[in-house]
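Take a look at this one; I'll ask things after.
Selected chains only, in their assembly positions.
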Amino acid sequence: AAAGGLATGYFNDKPLATPATRKLARDNNVDLRSVPPTGPQGRTTKADVETFLRSPAPVAPAA
Amino acid sequence: MATAERFDAIVIGGGPAGYTGAIRLAQLGQRTLCVEKEDLGGVCLNWGCIPSKALIDTAHMNHKLKDLEAVGLVGMGAPRVEVAKLQAWKNSIVKKLVSGVGSLLKSNGASTVFGTARITGPNSVSVALREGGEKQYEAKAIVIATGSSTIGLPSLPFDGRTIVGAREAVSLDAIPKRLLVLGGGVIGLELGSMYQNFGAQVTVVEALPQLLTGVDKDCVAVAQRSLAKRGMTILVNHKAMGHERTKTGIAVKVVDDKGVASTIEVDVVLVAIGMAPNSKGLGLETVGITPDAKGFIATNEVGRTNVPSIYAVGDVSGAPLLAHKAFKEAVVTAEVIAGHRSAKDWKTIPAAVFTDPEIAYAGLTEEEAVRKGREVKVGRMPFAASGRAMAMRETEGFVKTVMDKSTHEILGVHIVGPRASDMISEAALGIEMGAFAEDIALTIHPHPTLGEAMMISSEHALGQATDILNR
């Protein structure tokens, strides 16, 4: 799916995610912008990152 | 019935639960009546939370004066406690806050009537007015917020001067030389610790094997050691059996769990064995509400009783008997009556014990967490390692963080030490927001503050503290 197909989280200077979630994403080299958020008001949770890590890598869109 | 005045909601009681509920109802456009039989503000403002804390803070200062010589503030001499002045000041605070409640009710548009309310039907209340006469009211919803009252002991009947409850104990006209406190719960220990800091010789008698049952044992141990160090005699597993007047005071007979009896002579006895809900004489039977064995009124997650139009909030609806629980319950019920979808969905009701040192906690104790099947890991930061605590000369105690061993979710935080009551807010917010230990550990806490101890305690649980050894 193209990036447009992903639900993007609430994102100002930083994603709406707690330090623990940001750390988990960082530790696993994940850009939080690409993780579909499930929390209130677009909050990306630690569980969202864990789900994202377990899901198969997204197929790159055809160039 | 034709003469009954109509409201959207009637709130019975003007304490923390009652006035908060009435204010919120009025804010949300409900025509609201608040009925109070004594003084607005209830126990909390008139002889509970606020008056006790005013005295406790002053007593704490009185104690802190003792070590000022050591840090270079010399030549002062010990102060005399002029109780009349102390009381006048305390009363001025109470007056200001109680009159503040009155104006808040008014400016938010709630009506107030002084008198004793009785429920006469699912939608009707009769009030025996303080100024005389009886008045009838009707409303779509009735909120019972009648609070709780001191429990007495038949073997030690209150006389208002030498055998007293908390209500009289915060209105002392002298500091007793020797004080016996019956009950090692929050109220007994707070007031006992306060009198001790004012110079009284204090004995605490508790029937159970532990003080402050339910509170983290390590926290209690630190507070208990500190109180004892200052001269308090603490007798657990002891019960008061009766008393005798002597020439020099009151001799109270106590018996331990092995049946061994002894006598303690004191000047004043404070009975602080608990509070009972005010659910009698309210007319509950006429609408079919039956309080439980202890007198508490059962409610659901929005505060509704078994009668759909009648709600109960605050102390009368059950434990914990705390003002901040009363506030939030009242807001939820008010919003629900006004048609909102509120609910009592909090994760934790934190608590503070204003002994010296203070204890405060939010969430689960280690034991509770284990009982719930959690595998836990505990972090701890002693105030003895805190530069700020050293600067304040209050290094007793610690912050203890209980986290889930695998997820690192913060399950509970337990603090004993300086300003514990103020520090616990952060833990409460963390627990409500589902914080992991990393969240608290990675949040920058300003230096040098007591708040850093919260952070370091989380770091310690994670095994990555740099300010203390990771066990």
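Per-chain residue numbering starts at 1, and chain names A and B are given in the order in which the chains are listed.
By our rule, a contact is a pair of C-beta atoms (placed from the backbone, for glycine too) under 8 Å apart; a residue touches a chain by one contact, two chains touch by 3 or more.
What you see is a predicted model; the values in this text were computed from it and never measured.
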{"item": "Subunit formula of the full entry, expressed with the displayed chain labels", "value": "A x1, B x2"}
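Criterion: only the chains that are shown with their structure count from here on.
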{"item": "Averaged-CA centre spacing for the pair subunit B and subunit A, given as whole angstrom", "value": "43"}
{"item": "In the complex, subunit A residues that touch subunit B", "value": "18-20, 23, 46"}
{"item": "Sites on subunit B touched by subunit A in the complex", "value": "408, 433, 435-439, 441-443"}
